[in-house]
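Note that this complex is displayed minus one protein chain, with the remaining chains in position.
After this line comes chain A, so read on.
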């Protein structure tokens, strides 16, 4: 027991200020019980406006066809698939924080996991729109499901990576939602039991599923969380692997590479952490949660950003090296279309390089890792860079195909293509605003669980092991007798 509670004094506290269990409940649940601020209302309204513009853009596409976008025979995938991969990637950080860091017993995840998981769910919702509407005749979208149909039955092609995507994304969404909601149940019960207003008591009573906090239920809840984390860990790796298969299993130079799965997964986590930073730096300020999402949390996430950014950088350089080393004419041409600044999309490649590889290197400096304004700025830069990464991979690999006569067109999006993307921003932030108002943005029960171990006012008491002699420590914890 004692050794499980041991926490080194050199580690920074994860909850600052002197908190009691009740204070934790108060701090995190108070925003739910108060009226939304003006800032919230303004942000929410802007998000809804974006969302409505997106709805209209999608309406144009559905009513008039894919011709509303600037896609053509040569450039069959443009902004739509770029945005799809970008949004799915953003989702990955949430699962990494909630699942992989749970398995690695990283205490700091408790401050940020709830919001990050919510981000995952909303990002995957946004991502899903793009392939669905890219189908053109969206009312036929259910054709991707393997159901006994009147067309033979003619089944879907289980060998196709695009179908794997259907299974991967829908499984990912379902499992993330279950994981998130099962974690929410105890906290919703806390909101219910504190509620003074009738409608709130009733609404959260329904949402909390009748949770009581029974020891047996907690035991099962812990087992459930652990196994769901164990399942989500390979799942999250598989999802972006399968997304990368959409490209890697084709025979297009620039796509047909075995490096794609790890490269995509690292990039996904990279962009996802940047989005977590963007959201949480605002959330902690607006909801007054600086005691729970501390500078320590921000710094740790910046370390992940510099790590994954560097992995992505190695992948870029490896790709360039292999295209030269492989001495395949088409491969060399495909990569020349990227790095050569005189080509039409050369600028996009170098924008990607500077945002994703060069910019994060500033995070080697502790001062900058702990600078909120700089971190916020960087989190935007990284996501711009990661959007361009997907754009570069998709568009520059196909805009100069095997028939030079079709090279002349320069692909730029129409207003409806951009509008669709803006619309998903609207959807994402509308959902996030609603979430931050009506749900506990930090896992209350989990914070209480780590409070006596990692809380600032309790940490000093935990130094027993550090004070004890080596023999005593070995006797108590090492079982070396």
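The working rule: a contact is a pair of C-beta atoms (placed from the backbone, for glycine too) under 8 Å apart; a residue touches a chain by one contact, two chains touch by 3 or more; residues count from 1.
In the analysis below, contacts and distances are computed from a predicted model.
Enquirer: Consult the UniProt record of the chain that does not appear here and report its protein name from "Proteasome subunit beta", "Quinol:cytochrome C oxidoreductase", "sn-glycerol-3-phosphate import ATP-binding protein UgpC" or "Carbohydrate ABC transporter permease".
Expert: So, among "Proteasome subunit beta", "Quinol:cytochrome C oxidoreductase", "sn-glycerol-3-phosphate import ATP-binding protein UgpC" or "Carbohydrate ABC transporter permease", the name matching the hidden chain's UniProt entry is "Quinol:cytochrome C oxidoreductase".
Enquirer: So which of A:46, A:66, A:125 or A:231 would be touching the chain we can't see?
Expert: A:231
Enquirer: From the listed residues A:35, A:73, A:216 or A:367, report the one that touches the chain absent from this view.
Expert: Checking the options A:35, A:73, A:216 or A:367, the one contacting the hidden chain is A:216.
Enquirer: For a quick check of understanding: of A:193, A:401 or A:456, which residue touches the chain that isn't displayed?
Expert: Of all options in A:193, A:401 or A:456, contact with the hidden chain holds for A:193.
Enquirer: Which residue, A:59, A:104, A:155 or A:324, contacts the hidden chain when the whole complex is considered?
Expert: Touching the chain that is not displayed is residue A:155.
Enquirer: Contact with the hidden chain only, please: which chain A residues?
Expert: With respect to the unshown chain, the touching residues of chain A are 1, 4, 20-22, 25, 146, 152-155, 158-159, 161, 163-164, 167-168, 171, 174-175, 178-179, 182, 185-186, 189-190, 192-194, 205-207, 209-224, 227-228, 231-232, 234-235, 238, 242, 245, 445-446, 448-449, 452.
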